[in-house]
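A protein chain is absent from this complex, but the other protein chains hold their places.
Chains here go by letter, A and B, matching the order in which they are written, and residues are numbered from 1 within each.
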Amino acid sequence: MTQNGTTRTATIRVQRFNPDVDAKPTLREYQVQVSPDTTVLDALETIKATQDGSLTYRRSCRHAICGSCAMNVNGKNTLVCNKPLREVLDRKGRATIRPLPYLPIIKDLVVDRSQFWEQYLRVKPWLIPPADVPEAEFRMTPAEVAALRDAEKCIMCGACYSSCQVVALRQAYVGPHALLKMYLRVLDPRDSAPEERLVEIGGDDGVYRCHTIFNCIDACPKELNPTAAIETLRKLAQKRAAFARERAERQQTLAMPAPVAPGAEMPADIEG
Amino acid sequence: MTLTTSEPEIVHDILIVGAGLAGTWAALAASQAGVTNIGVLSKLHPLRSHSGAAQGGIAAALNNVRPVAGTGPRGPLEARPETDDPIDSWELHMFDTIKGSDWLGDQDAIEIMVKEAPEIIYEYEHMGCVFSRVPDGRIAQRRFGGHSAPRASFSADYTGHVLLHTIHEQALRHGVQFYPEWYCLDLIVEDNVCRGLVAMEILSGRLVTMRAKAVLFGTGGYGRAWRITSNATANTGDGVAIAYRAGIPLMDMEFVQFHPTGLYKKGILMSEACRGEGGYLVNGLGERFMEKYAPDKMELAPRDLVSRSEQTEIEEGRGIGDDREGIYLDMTHLGAEKIMKRLPQVRELALNFAGVDIIEGPAPIQPTAHYSMGGIPADADGQVIADAEGTPVLGLFAAGECACISVHGANRLGTNSLLDASLFGRRAGKAMAVFVKNGAPLQPVRGKPAEQSAARLAGFMADAPGEPESVAAIADALKDTMQRNAGVFRTAERLQRALTDIKALQERFARARIQDRSRRFNTDLLAAIETEHLLSFSEVIVVSGLARTESRGAHFRTDFPKRDDDQWLRHTLAHTNGADGPRLSYKPVTIFWDRYPPQERKY
Partner (left out) sequence: MYTSTGFISFLFRRISGVALVLYLFTHMWVIGSVNAGPEAFDARLALVQTPFFKVLEIALLAAVVYHAVDGIRLLVVHHFDVTEYRKSLFYAMFAVFVLLTIAGGLPILLFALEG
């Protein structure tokens, strides 16, 4: 690492692999000039634009909302777009970027997420609303909304899925991303099929397959907690009939104004 | 690399290009109307679409929230008791939108949008969107710049993300077939009839002719033509450029909104809330310069005015940073507690992307290209038109940011974009379903369009005479000239310079070659195609802007600083005209003269 004012040279090692040509993946080294505000993605973009146009990776939004650019940097899964390079360089100014582990490689840092999306489809990620829909909105209480907030933030980047050893050992496992989505649906008072969902994910490759290794929590770039969601679903799966009865009851009043708790406040972020 | 084109054709009733809110809504609506054979192409995975990046909210006059009586329009907000008089209406929303558009918006289309707005919010809610709520369970609404009432329904600060995921899930539920990571290369339009398109499966690199009775473009905006932009790397205006190449005119391309608080050098958006919560804009001399430009509203003046004030400071040499192109957004006086509580995401953003903790120091920002008002001309049913007379291009539809319907006119209001994309996407979906069910035939395709596309792509890999040009270097040069000469401030001289630069870059681009010669997932090839698109529509932007000798909304000409309704109350249409560059024609603006006649746009 050479220092020169605020810019310095970093060594980025990138795993390269084109299955059509290469026998096995290899690490290639690139030198890039970096400044304090350079992100890992910036470094990749610089390499692609100025040194090697064939370097292949996915990216789009650049600020951690689209979920394209999940990769493995120095052994940890992360989005590269909002990861400052300075945080991942070692003392010698080096960082190693590999594709997400445990998934088939399409090319260089691009992985095949088909299995990931199949599991997402398998849990029926969509809401199944009640048959009777009011003219205006269903009345969800602020507390019901708050319970769903974290699960709703998931950007489906695959960082958790590809950090999970259970997924690595058994592809039929639905995976933390799909279970977090199920948490969102099962706990939503507007969803009419909680019992069917709990039967599905209470089965062979659902919630009980999780070994609470917690990699999903550490890998999540949005700081979400799939393990906690899975634990909640486990408990609900055990009392699913009662839960379904409660839901049916709740849906009776879903179109009516919610009782307002004394001292209830407007959402804290309503001013922006 | 050899590009095979002998693949069998793929045939759908409806083909949609782009899987953001507009495209996916169109697919869902058409599917709900009974069309079963729908294909949706996206060059990304659908959930990566840029609709998901929208933060603030989606506008509709729901009347759930009002300022506490007697506290004025900026007072604290409360839930409006359902029995009390409403404070908001579609008429007010309509006026705000027209005023925001600087009277360039088509008022018939705006009326449709604001009237149908509440319905689409409720539909989103019924499909599973988790909106923030007021205590009695109604959808909460926040204020937004340019709107005269709290009108924006929201999900924390990731509204677009929640809407995108919800609509994608419902489209899957209805059996819509997605083609993730398929890139549309060419549109097949002959004799004013759309017949299909040529697409490339990115994974394998194979080219396929796809035919359909109706095709919709929902391909998003074109903000990547500027060096500093809030747009995703995917927003290269592909649909706009492909349509233009196929002979479709482009409308009002000169209108591009610059958001005042993009992160310095990166362009990534710092939420409007930074200014809402009381952040100061400070120049390189340490002056709070908004005193000079908007002494009353200060930092809370509308987006375009703030962007222009910043740019004035920068151009007069009072900027910050190594190139003096930045401005400080200072929030240190708000204190650690308020910042941690109200602006945690903003702090995170500044930490990650600028290495600055906004509790300790100011964040460097600059105006950033944000939203493209112009695009493919279409009516309120998404039907694309071929000229100022409104001649339809049979079977071709457009919606969302790539379309110009035109509800945003010369300047879009915040939260109207999610509304526009959703609502006109849905309308176009319904219109396509009617079109297909009324017996629209599958139109014949003459020749071998996929082979033409393949030949064009092969050019990027052919031997170059002399030293080949670098695609990335050309794209960089284009973004630089657009930034300097077709940005916040424009003059005839600057735009002329941009035009000369673009012409030179187009010539250089003929010699551009790529390094990656493989078939599989060739992003080098995609970058070349995208750069070709940037070069093509940037010329249209500059030529359209050069002709418009007035300042209106986001198009600000320092040599013509006034709005000129006598001459310029009309839409620009740019037609492709071979090597001579675009030929311009003009289309009148639809104005309800008795209800919303043009007035001065003053805040």
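Some points to look at:
Operating definition for what follows: a contact is a pair of C-beta atoms (placed from the backbone, for glycine too) under 8 Å apart; a residue touches a chain by one contact, two chains touch by 3 or more.
Computed from a predicted model, the values in this text were never measured in an experiment.
Every visible chain touched by the undisplayed chain in the complete complex is listed here: A.
The chain not shown here is touched by just one of A:Thr9, A:Gln31, A:Gln51 or A:Thr212, and that residue is A:Thr212. Screening A:Pro101, A:Pro134 or A:Gly202 against the full complex identifies A:Pro101 as the residue touching the chain left out.
Considering the complete assembly, chain A touches the hidden chain via residues 75, 77, 101-102, 163, 165, 168, 211-215, 217-218, 225, 227-228, 231, 234.
In the analysis below, only the chains that are shown with their structure count from here on.
Put simply, the C-alpha centre of chain A and that of chain B have 26 angstrom between them. Only residues 44-45, 47-50, 52-53, 56, 65, 77-79, 82, 121-122, 125-128, 130-143, 150, 154-158, 161-162, 165-166, 169-170, 172-173, 203, 232-234, 265-266, 268-269, 271-273, 276-277, 341-342, 349, 352-355, 470-473, 476, 514-524, 527 of chain B touch chain A when the two sit together in their complex. The touching residues of chain A, counted against chain B in their complex, run 18-21, 36-37, 39, 48-50, 52-54, 56-63, 65-68, 82-84, 86, 106-107, 110, 113, 117, 121, 124-127, 129, 133, 135-142, 145, 148-149, 152-153, 155-156, 184-185, 188, 190-191, 257-258, 260-261, 264-272.
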